[in-house]
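For reference, the structure is listed below as structure tokens.
The complex is shown incomplete by one protein chain, all other protein chains being positioned as in the whole.
Chain lettering (A, B and C) follows the sequence in which the chains are written, and residue indices restart at 1 in each chain.
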Amino acid sequence: MIANAPFLLVGLLFLGGMIAIFMEKNLVKIAIAISVIGSSVNLFLVALGYRNGGTVPIHYMAGENTVMVLPTPQAMTLTAIVIALATTALLLSLIMLVYRHYGTLDIDEIRRLRG
Amino acid sequence: MKKTVFIAAAILLGAFITGALDVVHPFGDPLEVPMDDYFIANALNDISAENIVTAIVFDYRGFDTIGEAAVLFTALTAVSVLLREGRKKP
Amino acid sequence: MNWNDHLPALLLAIPLFGAFVAPVASPFGRTTRNALLASFSFLTLLVSLFLLRHTLTNGIAVYVMGGESFDLTLPLGMKLPVRIIMEVDAFSAFMAVCGSIASFAGALFSMNYMEKFTGLGRFVSLYFLLTVGMLGMMITGDMFNFFVFLEISSIASIGLIAFWRDRPEAVEASIKYMLISQVSSMVFLIAAGALYGKYNVLNMAAMGALIKPGTLEKLALVFLVGTLAMKCGAFPLHMWLPDAYAEAPSGVSCLLVAVSQASLYGLMRVCFSLYGVNLGGAFIPWAMIVMGLSSMFFGVAMAVVQHDIKRLIGYHSVSQVGYMLLGLGVGMLVLTDARGMAEYGFTAIKGGIFHIFNYTMYKALLFLAAGAVYYTTGKRDLNELGGLARRMPFTTGMFVIAAAAISGLPPFNGFVSKLLIYESAFAVHPALTVVALVTSVLTLASFVKVFQTAFLGPERSAFATVREVPTAMLFGMGVLTLAVLVATLFPSWTLSYLVEPAARALVDQAGYVGAVMGGGL
Partner (left out) sequence: MNPLSVVVRTVCDLFAWFMIVFGVNVLLHGYVTPGGGFQGGAIIATFTAFLLVAYGGKRVAARVNNKLFDLFEEIGLIVFFILAFLGFPITFFFNFMARPLAESASGILPGVGTVALMSAAVGLEVTGALSLIILTMHKGIRMFKVEPLEQETGHER
């Protein structure tokens, strides 16, 4: 159980992000919470690829050591980070527009489309 | 009332995810990794790439990378669509 | 080299290239831009039709991205695939044809519809990227690649929904969709990562061969089903869907309908091909049936009271998605039971798949017709519309065809697929059919109301100068009308030559797995 601490940390981060999304009223804080969730997913992918005693997956840096950490999750994380960056930029632009139109960031007051 | 339901749902989801992560495999000890071992063994010999991660990103899983470049391009396009200067109403 | 073997890559490469060159080409003026939009989406449609023909004659097509040969799925000395593999069976090709027809029609429609607005080079680019995301989700065979295309399609649709950024409602709909889709795609990535961590493969077919029932698999299944059902607009989190469909420009709404079908495709792929016989009990099928029934009922109940014509059609989307979930859920329920499958399960799956085709066509047509009304009158509120039938005869005719098809009036294609779903759901429990029938009646009532208030009645003085929409828009609607009419006039041909191979491919997990893993498993 204690050896799985990285996975539990990922779960806690995710939980914190989810609660922040539901609790917070401010759109910028919600954007931050979504970033936290994205980071927790990236952390999860990297943690999946760790092998005890493994080295960096680059041949001339690893030297004679043949145990390397898994490279695929690192490649996946690279992709996921860029995607998270792109979505954060878009989300912030949308929030700028929302503030321009509604004059508020409170999610409860943005309600022209209810019903 | 609504808030309580949401928080309960969030906690449930978080607990689910924590539970799922706990049974993946013990941290630092993946059991069998045929795909990654293939990459580690063959990246240097096949395409003489020292950096295996780069070899995966641009060769073995290169199609993901063009998707990723497309995501960045999409985000740029969407941002410039949202914040464009429109024509004024006459 | 044989071009037929490279069709899966071309299907994605053509619209992707169109998206990349659109910003370069758009300064050359309106004609160049429109020619780009029309020609590239037509090429995509053509490639998808060839792909469908190829899969119907030659079976499942696999395409290894970057491999030494397009069909060398397993590298030398390996039992598992390492590269990204596109896997196109009859079901994927069928969905890709639906999607590219909607994309082509929306492109033709948008040429005139959007011409008064700014930022059109970017619009074309985003439109193609949305098409790429949709088609990529439909033909990929790799979990992580599916996630990448999911993100492309959701980011592109967010940009397009908020395209009229000077309307507060559009921005609000867009941000609502963005919050939901971001959380759901992160949960999808967690589930995909957990499955990768356990089995060390990312290919869906290989994962389907390796997967064993267990705790992790069950949790991952719940996550995958939940996120993908959310993205295709099923009941508990359907709130984004009518807003997004109503506020997007009409040509885009037409494509968004097909994009939500791509999420439904992912859901079916996960349930049938990835898990298949390992679904583990009746929980997921029943969850899907209940989700379908409640989407149906609440969607139509909300639709009846709407005044905004596009919002009304958007709420009907929720209820129509319910039919497909019901049909495919009933089929999933008897997946391991050969007798039940032969008696009613296969019929249900056929009904669900046929309904996907019908729904994409007539719903896209309805959105385009509503867009045509908005284009000529500038109004979307039903209380301000009236007497348009004489002014816009073609639009009215096509709207009537689509409305009859969606309400399931007997000669039309909507009736055929709904009948297949009714009779198979009746074998599970009569109450399912009752709910479906009530939904159908309410759908009819609501479309009679729309037709009566918007198109019939006395002519309003405000619309004295209204004229029929330009030819390109009529062509866009005509493509979809043609598709609806083909499915209406030749239902048995459609069922036996298009729908049945697709249903067979969907049920055949061993075939899907075997195409990648070889015959050994």
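One rule holds in what follows: contacts are C-beta pairs under 8 Å (C-beta built on N, C-alpha and C of every residue); 3 or more make two chains touch, one makes a residue touch a chain.
Source: prediction; values computed, not measured.
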Quiz prompt | Omitted chain - touching chains that are shown | solution = A, B, C
Quiz item: Just one of C:S69, C:N383, C:S461 or C:S492 touches the chain that is missing; which is it?
Solution: C:S69
Self-check item: Residue, one of A:L8, A:I32, A:A89 or A:I107, that touches the chain absent here
Solution: A:A89
Quiz item: Where does chain C touch the missing chain, residue by residue?
Solution: 1, 6, 9, 13, 16-17, 20-21, 23-24, 63-70, 116-118, 164, 166-167, 376-378
Practice problem: Can you list, in ascending order, the chain B residues touching the missing chain? | Solution: 44-51, 53-55, 57-59, 62-63, 65-66, 68-69, 72-73, 75-76, 79-80, 82-83, 85-90
Self-check item: Positions on chain A contacted by the hidden chain, ascending
Solution: 56, 58, 60, 78, 82, 89, 92-93, 96-97, 100-101
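The working rule: only the chains that are shown with their structure count from here on.
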Exercise. Consider the two chain pairs B-C and A-C; indicate the one with the greater count of contacting C-beta pairs.
Key: B-C
Quiz item: Just how far, in Å, is the C-alpha centre of chain C from the one of chain A?
Solution: 28
Quiz item: When you check chain C against every other chain, which residues touch at least two of them?
Solution: 144, 148, 151, 155, 158-159, 162, 165, 190, 197, 202
Self-check item: Touching two or more other chains - residue numbers and ranges from chain A
Solution: 14, 18, 21, 44, 48, 72, 76, 79, 83, 86-87, 90, 94, 97
Quiz item: For chain B, which residues count as touching chain A in their complex?
Solution: 3, 6-7, 9-11, 13-15, 17-19, 21-22, 24, 26-30, 33, 35-36, 39-40, 44, 50-53, 56-57, 61, 64-65, 67-68, 71-72, 74-76, 78-79, 82-83
Exercise. Report the residues of chain B in contact with chain C in the complex, numbered from low to high.
Key: 13, 16-17, 19-21, 23-25, 30, 32-36, 38-39, 42, 59-64, 66-68, 70-71, 73-75, 77-78, 80-87
Quiz prompt | chain B-facing residues of chain A, complex | solution = 1, 3-8, 10-12, 14-15, 18-19, 21-23, 44, 47-52, 57-60, 68, 70-72, 74-76, 78-79, 82-83, 85-87, 89-90, 93-94, 96-97
